[in-house]
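The complex is shown incomplete by one protein chain, all other protein chains being positioned as in the whole.
Chain nomenclature is as follows: A, B and C, assigned in order of appearance, with residue numbering initiated at 1 for each chain independently.
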Amino acid sequence: MSVLLAFAAAFLFATGTWMLLQRRLSRILIGVGLVGHGSNILLLMSGGDGGVSPIIDTADPSEFADPLPQALVLTSIVITFGVTAFLLALGFRSWRITHDDVVEDDVEDRFIARRHETDQAIAEEELAERDQAVEEGRR
Amino acid sequence: MSEPSNAPASHGTLARSRRMMLLDTSMKVLYPSILVLAMYFLLAGHNRPGGGFVGGLVVGGALALRYVSGGAQAVRSTFRLPPHLFLGLGLLMSASTAFVPVVLGGSILEHGDTTFHLPIFDKVKVTSALPFDIGVDLIVIGLILMAFAAFGEDVPDAPGAADDGSDAPSPALKIRSKP
Amino acid sequence: MNALIPLPIIVPLLGASLCVIAARARWIQRIVSLSALTCNMIVAITLFVRVDDRDMVVMQAGGWPVPLGITLAVDRLSAVMLVVSSLMLLAVMVYAIGQKAEESRYAAFNPVYLVLAAGVSASFITGDLFNLFVAFEMMLVASYVLLTLGGRPDQVRAGMSYVVISLIASTFFVTALAVIYAATGTVNMAQLAERMPELPPGVATGFSLLLILVFGIKAGLFPLFFWLPDSYPTASGAITAVFAGLLTKVGVYAIIRTQTLMFPPDARQGTLLLVLAGLTMIVGVLGALAQDDLRRMLSFHIVSHIGYMIFGLALFTLAGVAGAVFYVVHHIIVKTALFLVAGLVERRSGSDRLSRVGGLVRSAPVIAVLFALPALSIAGLPPFSGFVGKFALVSAGIDSQDWLIVGVSLLVSLLTVYVMVRIWSNVFWGEPEDPAIVAWIASEESRVPRLMTASASVVVALSVALMVFAGPLYNYAERTAADLLAPQRYIESVLGSDAP
Partner (left out) sequence: MFFLLLLHLVIGIAIVAAGKMLGRRAFLVAAIAPLVTLLWAAAKAPGVLDGDPVTESFAWIPQLGIDIDMRLDAFALLMVAVISGIGLLICIYSMGYFSHDKPGLARLAGVLVLFAGAMLGVVLSDQLIALFIFWELTSVTSYLLIGNDDTNPRARAASMQAIFITGAGGLVLLAGLIIIGQAGGTYRMSELLADPPTGGAVNAGIVLVLIGAFTKSAQAPFSSWLPAAMVAPTPVSAYLHSATMVKAGVYLVARLAPMFAMTGSWRLVVMVIGASTMSIGGLRALRQTDLKLLLAYGTVSQLGFMMLLLGVGEYHIAEAGLVLILAHAAFKAALFMVVGIIDHETGTRDITELHGFGPSWRLVQVVAVVSAASMAGIPPLFGFVAKEKALDGYLEHGDFAGATAVLVVIVLASILTFAYSARFVLGVFGAFGDVDRPVVSRTAHAPGAVFVGPSVVLAVATIVFGIVPGLLDDLVEGATTALYPASEPKALHLFAGFNTALLLSVVIIVCGVLLTVLRTRVTGVQRRASEVIRPIPSGEQGYLGVLRGISAVANRVTATVQNGSLPIYIAIIILTVTLVPAAAFATEIGPLPQWVEEPAHVVLVAVMVAAALGASIVRHRIAAALMLGAVGYAMAGLYVARGAPDLALTQFSIETLSTVLFVLVLRFLPRSWRHRAPSIAAPMRIAVAAAVGVGIFIFALSAGNARSSVDEPSMSEVMVEQSLPKGKGHNVVNVILVDFRGWDTMGEITVLLVAAIGAVSLARPGRRRSDDHAPVFEEILDAGDEPALPEPLR
């Protein structure tokens, strides 16, 4: 555990975040990769200071680097690889549909936002009708 | 190994095709040795750096080389089995290794080992980790084969409006055109 | 008996491998999936009976004692989650076959669905935090595939958001694991439970917050839920149903499990959870009100009700946690039922836009009844299970004198009634004006396949059964809550009674 490695992890997280906030899937993917590397450094650091390879009979076990985080990092790397492959396929599909890899805004959400802007609520029609009834009732 | 039938290089210039031939020849040497290396990683993994993942990934590296020299077709024809069988059999193998001890009344994935006495190697110790690791290996290979199948083909069809229509899942599914 | 513990995971995985091998033979795939899921259900029920009858069951994977291996443990909470999820998974599988959509078209559906089932079970069974991450990943990657199966443009768009945000959540889960292991030297939950009190309070609080938020992304807590209503409705009926019913609840389960088991009372984040719960409820239900699309409405609505579950947990009292557990069970079944029926509605009326459809009470009275029962329940109207859950939570809140959250939950309950009434009034009453819809409803094609209706009816019947058996179920929830609030038994069962 050292300040340098903590900094490296933090830096990877920061650049990764920057990339995640982009609109392009390819940049987002790179962001995912960077953030993933950052978390792997943290995981590796969680075993304390490094040491020699944890292979029995090659060195004194007290000098071993903590093997468990290594196994965990390996698992995490492999999983990230699989998911990245899938995301690539998604990007590929997106390219085949739109010839681009922009992650568009959700249309339905945008629709609601616009409706809000133009102030036309769904219930408006029903309400107008009831309004009329009130006026009649008040007469 | 099959010749690169529809590799992009075959349509290239003479110099380029010679260069490819060079790569092709070197592949003939490299490829088997990489596979041996992969085998080593797989078998030695329990005691030295390596293991099923590394073994599988090294095979993946070899496949990448084949892709460079022969294109997607070369990757496809590398193995006799279709890639999904690698995945299926790999998982079946690992999962069975995990499951068999339960059937025998033990815990899931319980460790077991036996020692064979073979003529040449004298004592060979086989642990239950081996079939498990082989399953891992198969899945990694399957994944890489599948990945090349998915992305490896040269530009499929000219990009255009027809592209999406031609392989859109079906007209049956509603395309939810939103406002 | 312990040998049963891993079966809900390994059996679907074996099934998945067979389904991959038999990729071209749909009938083999179906037989394999249905038998694997049936087996799961039987195992889950057996475990449930056994665990409730005697004590929780523990198995160390590979037979390795605790610090070496991975703990698999089934206590009351896990058992009930397993039962409910296996029931839903089986019913939805049947529905998917009946639907003749994704399941029939893509070889990937069956194996991926089985992996999803395995991932869900694994999340409920594991007693190891890192293994929980792996289980989540199994479930999530399967959900990515199911969500985008077919590759329609809207699916791809929604899939991108969903996958990217899930990936971020996973990365932060790994980060959380890293810092937790760094501070405690273990990822076994029982050991973590022992070591958390030794940590400086700020660090323990930080871990608690980190886990709440990481799981909160999956559970759909405010302000982390935005991806959910954008992505869930793009899948087909069956898939949305299983997502809506199960996936978020796995997140809720993880929050309940980790917060009750691992953290000492002084590191618990009751107030923060209450605030999150309240905001989740309100924003979710308001979102539902703003929609015009049936499945989007219901999706926002999931978010709103996640708030109720967190509200119960946040009280950290027997009544509150029991209410939360009851609510989780109720919500899984009822929400799945609603989404399955929403699929029927869409098939029968040709659209799921409230503004376009109408009059189903006349053209499809059976669907109307099937919708009404779970809708009444989710709206919290008596005597359905939703009312029991709401009642349990509200009385727990009043008991704890948390007036604000009680008020919020009642207000949200009213808005929920309003949402359901709006759906009813627009979908089942009135008449469709759109000629295309009218023609569709009149056409032979709009007939809903029997298998779909049948499986939806079974889930609806289950949701009604929840009402009938609310007494025993609430009893069970109370026992579960007692277990959860006294985690010492869990710890001892996992680590052995000689543990300090």
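FYI, a residue touches a chain if its C-beta (ideal position, glycine included) is under 8 Å from a C-beta of that chain, and two chains touch if they have at least 3 such contacts.
The shown structure was predicted, so the numbers you read here are calculated from the model rather than taken from an experiment.
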Worksheet item: Omitted chain: which shown chains does it touch?
Response: A, B, C
Item to complete: Give the residue, chosen from C:37, C:120 or C:199, that touches the chain omitted from the document.
Response: C:199
Practice prompt. From the listed residues C:35, C:271 or C:425, report the one that touches the chain absent from this view.
Written response: C:425
Discussion item. For a quick check of understanding: of C:214, C:364 or C:491, which residue touches the chain that isn't displayed?
Written reply: C:214
Worksheet item: What chain A residues would touch the chain not displayed?
Response: 1-24, 26-31, 33-34, 37-38, 40-42, 44-58, 61, 64-75, 77-79, 81-86, 88-93, 95, 100-103, 105-110, 112-113, 115-117, 119, 121-124, 126-127, 129-131, 133-134, 137-138
Discussion item. On chain B, where is the contact patch with the chain that was removed from view?
Written reply: 41, 45-54, 57-58, 60-61, 64, 67, 76-77, 79, 82-84, 87, 90-91, 94-95, 98, 108-109, 111, 113, 125, 127, 129, 132-133, 135-136, 139-140, 142-153, 155-156, 159, 166-177, 179
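Basically, only the chains that are shown with their structure count from here on.
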Item to complete: Averaged over CA atoms, how far is the centre of chain B from the centre of chain C? Could you give it in whole Å?
Response: 35
Item to complete: Could you tell me the distance, in whole angstrom, between the mean C-alpha positions of chain A and chain C?
Response: 21
Worksheet item: Where does chain A touch two or more other chains at once, residue-wise?
Response: 82, 97, 107-108
Worksheet entry | Sites on chain B at which at least two other chains make contact | 164, 178
Worksheet, complete the sentence: Per the touch rule, the chain B residues reaching chain C in their complex are 84-85, 87-92, 95-96, 98-99, 102, 105-111, 164, 168-170, 172-173, 175-176, 178
Response to the item:
The chain C residues in contact with chain B across the complex are 2-3, 5-7, 10, 13-14, 16-21, 23, 59-64, 72, 101, 105, 150-154, 234, 236
Discussion item. Residue numbers of chain B touching chain A in their complex, please.
Written reply: 47-49, 53, 143, 147, 150-151, 156, 159, 163-164, 178-179
